[in-house]
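The complex appears here minus one protein chain, its other protein chains still in place.
On to subunit A.
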Amino acid sequence: MSWLLALPFLIPIGTALATFSARARHHLCGALSVLGCTMMLIVAIAIIALVEKNGPLAAQMGDWEAPFGITLVADRLSAIMLLISAIVGLCVSLFALSDIDKYRVSLGFHCFFQLLLAGVCGSFVTGDLFNLYVWFEVMLIASFALLVLGGERIQLDGGIKYVALNLISTLLMLTSIGLIYGLTGTLNMAQLHIALAAVDNPVAVSALAVLFIAAFGIKAAIFPLFFWLPASYHTPPVAVTAVFAGLLTKVGVYTLIRTFTLIFPNDPGFTHNILLGTALLTMLTGVLGAAAQYEFRKILAFHIISQIGFLILGLALNSPLALAGSVFYIIHNIVAKTNLFLISGTVQRLSGSFELSEIGGIYKASPLLSTFFFIAAFSLSGFPPLSGFWAKLLLLKASLDQTAYLVAAVILITGALTLYSMSKIWAEVFWKPDPMGYCSNLYALSLPERLQRLLPVAFLAMVTLSLGLLPEPLINYALATASELLKPGDYLDAVLKPEPTQSIGNP
């Protein structure tokens, strides 16, 4: 079954090649992109079903056994991240059909988009740190290209800042990988779990842990390291921002969760306190930054940062319930955030602007779109019964269980401030009368464009709504994921003791 775990990155790479050769014919190119994402979705569903049934899956590439060869592994966390990435990929590729102009398609937009997905999915299934670095680079170079594709002045400006700060994170990551190899002699994550526990040099381990926090922290945009994000995320076309917002920072969070549950679980008093402090500051600074902005996408970009704080918070509290909260939050957040950016793009298409002061009357022009925004935005700020409410509730309960009242207070304050900026957007963009009189209604768009823009938005809103109304399956899944993360026995067995028959599919 080893091919199954390789498919999440082989399919996008194949699609990337196909779209690159077809880039002159933009309809074909878009169709290929959507097709590739659909195939990925099917594979992701297959993987999550198998993981749910048989526990963590592992595959050794080229039959080199675990600590020596390249290991691909999918546990519950990887599986759900693959699934949500495939969903986001499909929605954004559909949205991109109308959002990305012919010029950008001919430059290879779909090719880079698929390479980005390959990098994201590769990071989720890889079982060793060096391959993680390689997949991060695949993702990074594709994101660089997407960010500056088209070469507008504003994009070049955002691109420079994004590239400059992300390259530093790459170098930090490479250095820390080199040092951890020097300390333990292995880079396989499962092997590292065992090897690091045997290292008798707590100072070196703690120093490494901090290096990893910094390296992945830049990717995840945590508190003092996030400035590349609001500087660049509002510059490319909306489809690009949406997939960045949905997936890129979350890959950083995923690696932080993976690293600090599997590789560095030994000194939570030190590392997890650093994470806790940064998480709280990330939540507050992000939301305060958002409150000061008056541009649609800049507000949303600052909210990405604030939400990253919540995701790290679950990891930092380090209890099964808190980790489950993180997992639930990450899924809810990817869906809601991607949707908000897609809606901002559609609003811009209707009104011609992202500035709150120049837009208005969208509710009157298209109530349907406004309803979808309402669902996504109020879910983000944690309104019951939407999905964000359950995510915040889990984290709140986890912090109260540990009598961490300050944490609980910060969660509530951040929620309230999120609500403030979301209602600011609601009041300005959707509710107040149109100041310019430009605003057209959805029916002014051609039928294919309307469908390409509304279908992904409607689908993501439905996901948010159904996660909110029926949270139980995902909460159970998240709790199972958390216990799997905190007791990685099955993961270690799957990677280090491969059964010769690989009895997958034969119960």
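Going forward, a residue touches a chain if its C-beta (ideal position, glycine included) is under 8 Å from a C-beta of that chain, and two chains touch if they have at least 3 such contacts; residues count from 1.
In the analysis below, contacts and distances are computed from a predicted model.
Here one chain is missing from view; checked against "Protein-export membrane protein SecF", "Na+/H+ antiporter subunit C", "Pyruvate dehydrogenase E1 component beta subunit" or "Branched-chain amino acid ABC transporter permease", UniProt names that protein "Na+/H+ antiporter subunit C".
Only one residue in the set A:M61, A:L174 or A:A214 touches the chain that does not appear here, and it is A:L174.
When the omitted chain is restored, the residue from A:G159, A:P471 or A:P488 that touches it is A:G159. Looking at A:L7, A:A231 or A:V410, the residue that reaches the missing chain in the full complex is A:A231. One chain is missing from the display, and on subunit A it is touched by residues 130, 133-134, 137, 140-141, 144-145, 148, 151, 153-154, 156-161, 163-164, 167-168, 170-171, 174-175, 177-179, 181-183, 230-232, 234-235.
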